[in-house]
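Just passing along the structure, written as structure tokens.
Let's turn to subunit A:
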Amino acid sequence: MTELLVKNACVIDPLNRILMEVMDIPVRDGRIVESVSAGADIIDAKGCLTLPGGIDSHSHVCGTKVNFGRYMSPEDMRAGRTARRGKMHVTSGYYVPTTYGNSYRYSAMGYTTVLEGAMAPLEARHTHEEFTATPHQDMLANTLFDGNWAIMEAVRAKDVKKAAAIVAWTLSAVKGYSIKLTNPGGTEAWGWGEDVSSIHDAVPNFNVTPAEIITTMIEANELLHLPHSVHLHCNNLGKPGNYRTTLETFDLVPDTNNGRQTLYATHVQFHAYGGTTWRDISSKAEEIARAVNAKPQIVMDMGQIMFGRTMTMTADGPMEFNLYCLHHNKWSNHDVELETGSGIIPVLYSKKSLVNCVMWAIGLELALLTKNPFQCLLETDNPNGAPFVKYPEIIGLLMSKRYRDEECATLVDGTEQRTAICALDREMDWNEIAIMTRAGQAKALGIAAEGKGHFSKGAEADIAIYPIRCRDVDPATEYRKVIEAFRKTMYTIKRGRVVAREGDIIVEGANSTFWVNPVVPDDLNVANDPEFVKKFEEYYTVRMGNYPVQDVYLPRGKCIRTKAAL
Partner candidate 1 sequence: MRVILETKERKKPFLPIEAETIIPSNFLKGPELTVYEGNKERLLSDLFTIVVEGTAVSPDKVEVVLKGDTARIKRVGEYMATGTIRIQGDIGMHCGNFMSGGVIEIGGNADAWLGREMLGGSIICHGNAGHYCASGYRGEKHGMRGGRVEVMGNAGDFCSEYLTGGEVHIHGNCGDMAGVEMKGGQLIIEGDATRPCGNMKDGMCMIFGTVHRILPTFEKIDTKKLPDRNVTVTVYKGDVANRGKGTLMIQKPHNEGDQHPANTLPGPATT
Partner candidate 2 sequence: MRAVLNTGRNISQGIAVEHKGSPAYQAAVSVCHMNPVDLMELGIDEGEHVTLTSRAGSVVLTTRAAESMNRGEVFVPLGPYANHIISAETHATGMPDFKAEPVDVVPTDESVRTVWELMESIGGVRYDH
């Protein structure tokens, strides 16, 4: 038995409606408890801001395309190099750091749970291997279904149960957590070098539309009782005028789950563009936020960009090729048979580029215009918009109008006309930031019930203590202090164990991977469906028997079983 008492913590715990209450947090064997014995280890938080461990609900940190981003970028590895020290392994890289680099930097910022935004089922084993080497965060994997042939056939046959059964088999086979759709239908079209340009275009050869894929998958998701909703990267990412596609997509979404949203729309900044070309691009954040404000069934995340060099990587292959044609830098592409695609190119977001300035403004506008912070979560689509180490600056921008004005003054002329950023006065408070960085994520991902994102009794003792006394600081004016505080915790505690102290990692990590096993009736198990098996063996290049990820890849896997309503 191990016991820990965090004393004098100034707690914000939005899910329990605790707001800046100075209290003690007793921990036993990794969980929050009522009380501990006198022999417990003691950490004195000294009245500093104490939050549940941070949760990133959309980040690219592990798996085939992330590793390829590293592989092709020795120039990035020259940055952020640290030597082996104590319990810390060597790290390299700034925007695509090594797995340990990612893990240590997240820990230093108080993050204890991360969802990998895109895992191709065929390459899931790779993602899980890297999860193991990202030791300080609990991990979850969004599993890609956007170009899945069997799914598209089920959609065409209007067979939701079949679609659900395929999802169930695949998620449990590859130890995935949730359904991810990236440019649904578009990644299959990219198999021929093409794309879809609206949610009503037919996918070549499959005679289904993105809209049909999205609605079927939302239904299937709810039939399976998955903890998270469908996680969608809308069609037409990064194209001027794409906000229409985004709004049309939002219109498809029913409200069928009382506990949470029925659609999680990711990196919406990239999907909120007005105009017709890069020349007349403008912000349509207001339209998007208005739609979200009216639709409690939708949660989005910001997809904030921050200025500087980074790497874009997404399953959205055609989008990356278009970007490559603009930048003429290096371009990688990796299509995955029968499932999805992906592309990678480096980018530089520059304050001299009006397009980039508009993008920067849109992300912030979305957050500031969304009334309920549970509906707009903070992230950068790491590393697409910026590496996650920029989160503290984004927090500063959201909490301080003055900081935003100072930044706006450095942007290229025209930004003010194309966006509403300068007119927005809202300054977010500590509670709202806590929602946008942990409570909201826990709820949206459906892991609050697993003890994430709050301090209820029995919750996992993931605790971040930041060196700032929020009652004594005015974020609107003292935003520098806020940024500094969020960069480096005094303590990051993971499952009751101090993993990072003032940015230094002090233990070997031991994370868990959450995955979902939806139980379906035998007659709906596709593994018993001769037609499914036959097609699998004919068109995949691995045998069906070699496809599932063995348990050995999840040394501390946590399976969430759901009972499907099929």
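Points worth noting:
As a convention for this text, a residue touches a chain if its C-beta (ideal position, glycine included) is under 8 Å from a C-beta of that chain, and two chains touch if they have at least 3 such contacts; residues count from 1.
Behind the choice of candidates: all candidates are chains of the complex that A comes from, given by their letters.
Because the structure is predicted, anything quoted here is derived from the model rather than measured.
Candidate 1 is the partner touching subunit A in this complex, chosen from 1 or 2.
For subunit A in complex with candidate 1, the residues that touch the partner chain are 72-75, 78, 329.
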